[in-house]
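These notes are about the structure you will find just below.
Yeah, one chain of the complex is gone here, protein chain that is, but the others are all in their spots.
Naming follows writing order (A, B and C), and every chain is counted from residue 1.
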Amino acid sequence: MIPRYSRPEMVAIWSPETKFRIWYEIEAHACDAQAKLGVIPKENAAAVWKARDVEFDIARIDEIERETKHDVIAFLTHLAEIVGADEARFVHQGMTSSDVLDTTFNVQLVRAADILIADMDALLEALKRRAYEHKDTVRIGRSHGIHAEPTTMGLTFARFYAEMDRNRARLVTAREEVATGAISGAVGTFANIDPFVEEYVTEKLGLVPEPISTQVIPRDRHAAFFAALGVVASSIENLATEIRHMQRTEVLEAEEFFSKGQKGSSAMPHKRNPVLTENLTGLARLVRMAVIPAMENVALWHERDISHSSVERNIGPDATVTLDFALARLTQVVDKLVVYPDNMLANMNKFRGLVMSQRVLLALTQAGVSREDAYKLVQRNAMKVWEEGADFKEELLGDGDVRAALSEAEIEEKFDLGYHTKHVDTIFARVFGD
Amino acid sequence: MIPRYSRPEMVAIWSPETKFRIWYEIEAHACDAQAKLGVIPKENAAAVWKARDVEFDIARIDEIERETKHDVIAFLTHLAEIVGADEARFVHQGMTSSDVLDTTFNVQLVRAADILIADMDALLEALKRRAYEHKDTVRIGRSHGIHAEPTTMGLTFARFYAEMDRNRARLVTAREEVATGAISGAVGTFANIDPFVEEYVTEKLGLVPEPISTQVIPRDRHAAFFAALGVVASSIENLATEIRHMQRTEVLEAEEFFSKGQKGSSAMPHKRNPVLTENLTGLARLVRMAVIPAMENVALWHERDISHSSVERNIGPDATVTLDFALARLTQVVDKLVVYPDNMLANMNKFRGLVMSQRVLLALTQAGVSREDAYKLVQRNAMKVWEEGADFKEELLGDGDVRAALSEAEIEEKFDLGYHTKHVDTIFARVFGD
Amino acid sequence: MIPRYSRPEMVAIWSPETKFRIWYEIEAHACDAQAKLGVIPKENAAAVWKARDVEFDIARIDEIERETKHDVIAFLTHLAEIVGADEARFVHQGMTSSDVLDTTFNVQLVRAADILIADMDALLEALKRRAYEHKDTVRIGRSHGIHAEPTTMGLTFARFYAEMDRNRARLVTAREEVATGAISGAVGTFANIDPFVEEYVTEKLGLVPEPISTQVIPRDRHAAFFAALGVVASSIENLATEIRHMQRTEVLEAEEFFSKGQKGSSAMPHKRNPVLTENLTGLARLVRMAVIPAMENVALWHERDISHSSVERNIGPDATVTLDFALARLTQVVDKLVVYPDNMLANMNKFRGLVMSQRVLLALTQAGVSREDAYKLVQRNAMKVWEEGADFKEELLGDGDVRAALSEAEIEEKFDLGYHTKHVDTIFARVFGD
Partner (left out) sequence: MIPRYSRPEMVAIWSPETKFRIWYEIEAHACDAQAKLGVIPKENAAAVWKARDVEFDIARIDEIERETKHDVIAFLTHLAEIVGADEARFVHQGMTSSDVLDTTFNVQLVRAADILIADMDALLEALKRRAYEHKDTVRIGRSHGIHAEPTTMGLTFARFYAEMDRNRARLVTAREEVATGAISGAVGTFANIDPFVEEYVTEKLGLVPEPISTQVIPRDRHAAFFAALGVVASSIENLATEIRHMQRTEVLEAEEFFSKGQKGSSAMPHKRNPVLTENLTGLARLVRMAVIPAMENVALWHERDISHSSVERNIGPDATVTLDFALARLTQVVDKLVVYPDNMLANMNKFRGLVMSQRVLLALTQAGVSREDAYKLVQRNAMKVWEEGADFKEELLGDGDVRAALSEAEIEEKFDLGYHTKHVDTIFARVFGD
């Protein structure tokens, strides 16, 4: 986790304070459940809630951990210092550390997912707004980086909206994947604790019971969670790449917002570099690098080993904090992107009329020319535009073989931009549903 | 794709024959749709179906491709040779190669997913059968490879059932992710083709229209697809690792089925090696290695570039063929796994009674001993078992401090195995829902 | 391995024929060594060479393997059929299958490395030739896709030469990593075979003895090998990306060679797409995806398990065949790249003179203007060029504050291109050493 690529709300989920607070809630709710079952006295369960508004002394917990080399025991010892050793003596009864640790990790991931989903909603809103704003702003569509046929900037925004909307659904699924808790004991048999405790505690925490755990919650869930984050990150890279291309000097169809005080370069004052989207490209790699370790974490030995833990201490915070930051940054980039419609038109006309060659090809075929011949007719005129800077329409009008098949009016009609944008409303209706 | 790790049904999905057949169906249905729209003559659409039962000459198509360096044109040329050049002249009208290629790739992935889901059903069935068979077969649960508390072999099978059942759901979601088709033209604007054609063709192929495509179907879908396969593969590694551990000489709680004629080693005839599950461990890595390239494929330049294509020519067949083979092999391993209940009991009793220490600890606490003191009491007796081979129960019975808290009967009761298995039915009901 | 991305020489290394031939050589040399030691009769060792020029019957070997389920035994059985059962009875004595398999795999990797190094030499030659050809062809250097300062196309080729030259060194190191063989028996103790046999056979095969093996040659060697291939692939992506950028419509500073018969697109005949370099971008991902599985292969259980084997059956051929193809394709692209010096000049002048702003900034500072003030002076004139299409030099000449610091001649001098190319020879001498 790099401070400059972090936002406080997400960082807070991974703080020691938050972690110990969730531990506490699990222990306290578990005591309540045990008391309801008659396993422990009601007064002892009630006493645990004395710590409800007490701030835990993290330095003290650390101190105990240095001695015991066990984090949950350290916390329980500190909790007993607050609640009273005697009153606290039923806390954690029948539970194992992993019951607390694994359930807590999932609570954190669920909260992280909630933030990511909200981030995504903001991004979707920005994309939708910009899509409608530029619904009819014509620009050239490109395949292989080469001009193809006209499209609109609105369609560009709309396709990223659709992609991010799919990512939203993936985040919702990912959240469900990890919204489970387990309080099932040392190897998951509930030997020392009734399944009711798990049901009670998970419900209080907004989770569902893990149907079958061992000592740990199975890690295929977390693999699926981080894989979803990796897909989202890859889509961020996709949109960032589009913007980087639009901003390059020769294209200049859009620019990231450039604040007044900002210096683009220490040496070249005219440069406005797409540094935010380049940064997002790198951040996408950082989120994505969590995917394979999360998958390697699935195969634990027998009922559990702890090889996954150090991995999760890293990727839990890092992947969620980085993705949160990236989504927020991307939203800002989209929101404030400076779009240059004039440059879009100028670029489209760089090779005069050539982008209409597909239409001409089609028209020739429809006029009865064989596909092979039509291809050759178009190609020979297109090459003059490409190599000599000729105007494609003029060449066609002057080509006897073409004119044998198409009238002047028919040729003129092929260069009408409206032809390319006639289904934009249809596509928008598909994407935005309205 | 390695022949020895392949099964014919999945391999067939990726054959040139299948590919051209799907291409053909797309083109033929598209002609029907165009005829319905009145764009092309009905007779020409009908004529295309003349090739319905004709086997395409792949060598001929390859020959044309070597000349034109374009696979779709090569196919269309060959199709015209069958249908007749004149009748075929409206085939592919208004379409672009990617309309065919991308829709075909998704049809193949959907069919592959169907096989994988069926594979998973077979694995689930085997796991369920073995789970009920060994519901009450007691074995020691292990954390960190160290004996913890008793569990049952049935619970081991049941937890993998639950994990694979989640994987089944992920495969279903993955199938949905890619069950779209696009016939939207050079940059996805439908400039040259009515959206009706896309709707018509995708419905015929069992797909839904891609709401917004560019020239290609967006690759976040495929990233999500291969990520799901990576999670499934990681679960295969998980189960394979469990079996490898069970088969090692010192544990020997289970063995892969060993056919009569088989030689385990050229030099050591007594060895029965868990080669199938070791192989599955490697196959899991092979499936998983598709995940990152699939994610790197998402960020295409503008409306498309073709960098994804070579990647997909590899991972499309390889990941699905390998996963299909792995699921089938794993099903066979589970189905025929030789389980040794006697060895399970012998292993559990290796450190005489020590696995019951958790229960004793709990009993001492409940009898009023402080957690810290109870821990020390258990520890000092446990160490005698560990270091001197003593019997844990005997030591406890002879420890005055322990006996001050617990009676002989209470101590005896702590060594009852039924205590650990009392919730097995509850867990089975959660997992199998019956 | 995809046929269309394969070349026969590299494919042949991985054929069954080659594999069995290497197996044979290992066994035959081992017999010679055993005979020299007096362990087996000289006549029996000599008899094995009867198969020297015999083609092995692979179908027959496969048939035996289907029965024995053991590939080495199948081969030895077939070899005995050729040599004679009695004469062959000392073949493989004291050896274990892995002695043959692992040594063979390394022989194949060494041969593959030799081809890759030769491929790299060809690429280096092409890069060097093009570098000298375009040593003085001025083009604009870009950071962040934005014009920075002038450079030359020769420097572009030269930097890729330097990068590929480093990659050559990495391939040489990678070759050394795997140029070992082991004939050390079931767990590497030489219990059943004298270390002399290993020394003798490895020398015959151009390898060195693995200092300490278990049953297998340690897999950190192979991880390092495939990691090196991954770095080379990433450099291929780097060069491919440069060319893709150069070919995009708005830049058009270079194009991949376009053969006469080739059709760029079925629908847009004017399009010349950089499909080779896009393809190389994807191939780079394919090579790179071998890296993590190769690293996951390192941690085998105890003296060996066979989890690495299925991985290597895939990545061994696939990564080397793909990289060989990619290097050859890239060499062809570089060799025939069509460079457009005129377009390079036109692009550089798109924002009239602005790329010289760095020089002006420096001149102002050297003339006594504070860095902050100089920055502002340059910025205000640059913005006029950027926003209004003014000519930078004209603006500076007309700016009183600038002229207070710099004379007309001094300003004129800042726009001399020779200023930027004056160290090209120095850099070439560093890179090419001549």
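One rule holds for everything that comes next: a contact is a pair of C-beta atoms (placed from the backbone, for glycine too) under 8 Å apart; a residue touches a chain by one contact, two chains touch by 3 or more.
Just so you know, these numbers come straight off a predicted model, no measurement behind them.
Engineer: As a test of the contact rule: which chains in view would the missing one touch?
Structural biologist: A, B, C
Engineer: Out of B:V251, B:L280 or B:V431, which residue would touch the omitted chain in the full complex?
Structural biologist: The missing chain is touched by B:V251.
Engineer: Please pick, from B:Y5, B:F351 or B:F428, the residue that touches the omitted chain in the full complex.
Structural biologist: B:F351
Engineer: Name, in rising order, the residues on chain B that touch the hidden chain in the full complex.
Structural biologist: 140, 142-149, 244-245, 247-251, 263, 265, 267-275, 278, 292, 296, 347, 350-351, 354, 357-358, 361-362, 375, 378-379, 382-383, 385-386
Engineer: Can you list, in ascending order, the chain C residues touching the missing chain?
Structural biologist: That gives, for chain C, the contact residues 85, 89-90, 93-94, 141-145, 148-151, 155, 158-159, 162-163, 166-167, 170, 173, 177, 185-192, 195, 209, 211-215, 218-221, 223-224, 227-228, 230-231, 233-235, 237-238, 240-242, 245, 281, 288, 291-292, 295-296, 298-306, 358-359, 362, 365-366, 370-371, 419-424, 426-427, 430-431.
Engineer: For chain A, enumerate the residues touching the unshown chain of the complex.
Structural biologist: Residues of chain A in touch with the missing chain: 2, 4-5, 67-70, 72-73, 76, 92, 96-97, 186, 244, 259, 261-263, 265-268, 273, 275, 278-279, 281-283, 285-286, 288-290, 292-293, 296-297, 301, 305-311, 313-314, 318.
By definition in this document, only the chains that are shown with their structure count from here on.
Engineer: How far is the middle of chain B from the middle of chain C, if each middle is the mean of its Cα atoms, in Å?
Structural biologist: 33
Engineer: Return the distance between the CA-based centres of chain A and chain B, expressed in whole Å.
Structural biologist: Their C-alpha centroids are separated by 24 Å.
Engineer: Using the touch definition from the top, which residues of chain A touch two or more other chains?
Structural biologist: 142-145, 148-149, 245, 292, 296, 358, 362
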